[in-house]
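The other protein chains are all here in position, but one chain of the complex has been omitted.
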Amino acid sequence: MRAPEGGPDNVGSAGVNNLAHHAADLIERLRVRQPRVHCITNAVAQNFTANVLLAAGAVPSMTIARAEVAAFASRADALLVNLGTFDAERRAAADLAIAEVRAASKPFVLDPVMIDRSPPRAAYARGLLSRGPSAIRMNAAEFAALSGDGSPQAFAEEQQTIVAITGGTDLVTDGVRTLRIANGHPLMARVTAMGCAESALVAAALALQPDPLMAVGAALLMFGIAGDIAGETANGPGTFGVHILDALFNLDPATIVTRAKVSS
Amino acid sequence: MRAPEGGPDNVGSAGVNNLAHHAADLIERLRVRQPRVHCITNAVAQNFTANVLLAAGAVPSMTIARAEVAAFASRADALLVNLGTFDAERRAAADLAIAEVRAASKPFVLDPVMIDRSPPRAAYARGLLSRGPSAIRMNAAEFAALSGDGSPQAFAEEQQTIVAITGGTDLVTDGVRTLRIANGHPLMARVTAMGCAESALVAAALALQPDPLMAVGAALLMFGIAGDIAGETANGPGTFGVHILDALFNLDPATIVTRAKVSS
Partner (left out) sequence: MRAPEGGPDNVGSAGVNNLAHHAADLIERLRVRQPRVHCITNAVAQNFTANVLLAAGAVPSMTIARAEVAAFASRADALLVNLGTFDAERRAAADLAIAEVRAASKPFVLDPVMIDRSPPRAAYARGLLSRGPSAIRMNAAEFAALSGDGSPQAFAEEQQTIVAITGGTDLVTDGVRTLRIANGHPLMARVTAMGCAESALVAAALALQPDPLMAVGAALLMFGIAGDIAGETANGPGTFGVHILDALFNLDPATIVTRAKVSS
């Protein structure tokens, strides 16, 4: 992976060290607290997303049925709204579920999948900004389609949210503080639903960690380190997709602290 | 896993020994007869469920389209109705498919997924009881939501069905006879759709074995032993989900008889 770029040190080395310890703490709390994450996500990603949450210690639910999505969202600790396979049923479900979690001040994560390829999906994603997502996880092309030409920091500040842009090096910012995470493996781009599942893990983290920047950063760090470990034993994308679940399940705090590649 | 609990010996050691032999017989008949199982199941579980059926020797079909679900159900040897992601399309499909298999006296299995978390889904599940499911497979929380406060035996007798409650130790009862199966592995709870796929295997078994208690018990025993075997080589939930398919595919009668942990 690319080495972390230099940048304005808004977090400082204390903040940087903090992130690894927040992630080490998070993996333990996920297993004890087992937060419920309701996922309105695309059909391609549903199975792998559920398995990533289970491997990390969280409890997924995935229904998109109008008759009951509010019941599930109200019992969940966090919500993921992923815009892949953006059909009428999922939009209706997202509307109901977001209302439920916002009324209860519970976090919701937006994943604007491939909005750079679909103008109607991009317009819908921009509309969801007014519903107050706690965090938005996306790649660089999706960020450009969502935000126009501002910086991640300016966009995070304007929208009062956490912006997470993942890729060779992940960037996480609340507008004031910025963290960069260089963990992860190139095979993550060769297995479908990796980013979608990572967004679900972000939602789980937001349910347990009160500082949203650290929650999002910790989830990305955990997932990136699991990718590093999977990459060491995988023979290709098939075994990689299987081994990353094992790696998440077996991840321990000491490994997170040792392997973290975080900079500000 | 927990050791089998003691209980009223309604089956006796002959019945207990019988179950392992029924399961040993079943695995051979599945491969020869290749029963067709039509599955109306949730989107998260469709792929894994199809792979479990194929690994065991059965032939899955999964369409939920109104225009053709009756055509598929009428050509199937058994039906699974799983209530995860309980949308209008799936409810309509279930209605049509159940009518088809009941008219032909073919078995159908109900899997009332997560009804403890969704009152409308629970109400729908209770409505399906009048349609005469051959068996209901669920966990303890789902059983409580379905039955209120009766015993599994009383509920099975009242509903004239087989009740299968899976967990650390599985319980299977027709109201008169009760079997307990202690095979299985804790990682089964960390891979999504394990229970859903097990219900599909129950449907396949009911297509081939005329004693429905033994059919349901044999399917649960096969799946539990496959889980035991997968647990011996898995490094976590990723490899476990892959290895259980290999274990089912390679399962032989002698292994079933040797490994069975059945009590009454």
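Lettered A and B in written order, each chain numbered from 1.
One rule holds for everything that comes next: a residue touches a chain if its C-beta (ideal position, glycine included) is under 8 Å from a C-beta of that chain, and two chains touch if they have at least 3 such contacts.
None of these values were measured; they are calculated from a predicted model.
J.: Per the definition of touch given earlier, which of B:A20, B:V37 or B:M62 contacts the omitted chain?
T.: B:M62
J.: Residue by residue, what part of subunit A touches the chain that was omitted?
T.: Listed in rising order, the touching residues are 42-45, 47-48, 84-88, 114, 117-121, 189-193, 234-239, 241-242.
J.: So that we can see where the missing chain sits, which residues of subunit B does it touch?
T.: That gives, for subunit B, the contact residues 43, 46-47, 50-51, 54-55, 60-68, 71-72, 75, 89, 241-250.
In this text, only the chains that are shown with their structure count from here on.
J.: Round to the nearest whole Å and give the separation of the Cα centres of subunit A and subunit B.
T.: The computed centroid separation for subunit A versus subunit B comes out at 34 Å.
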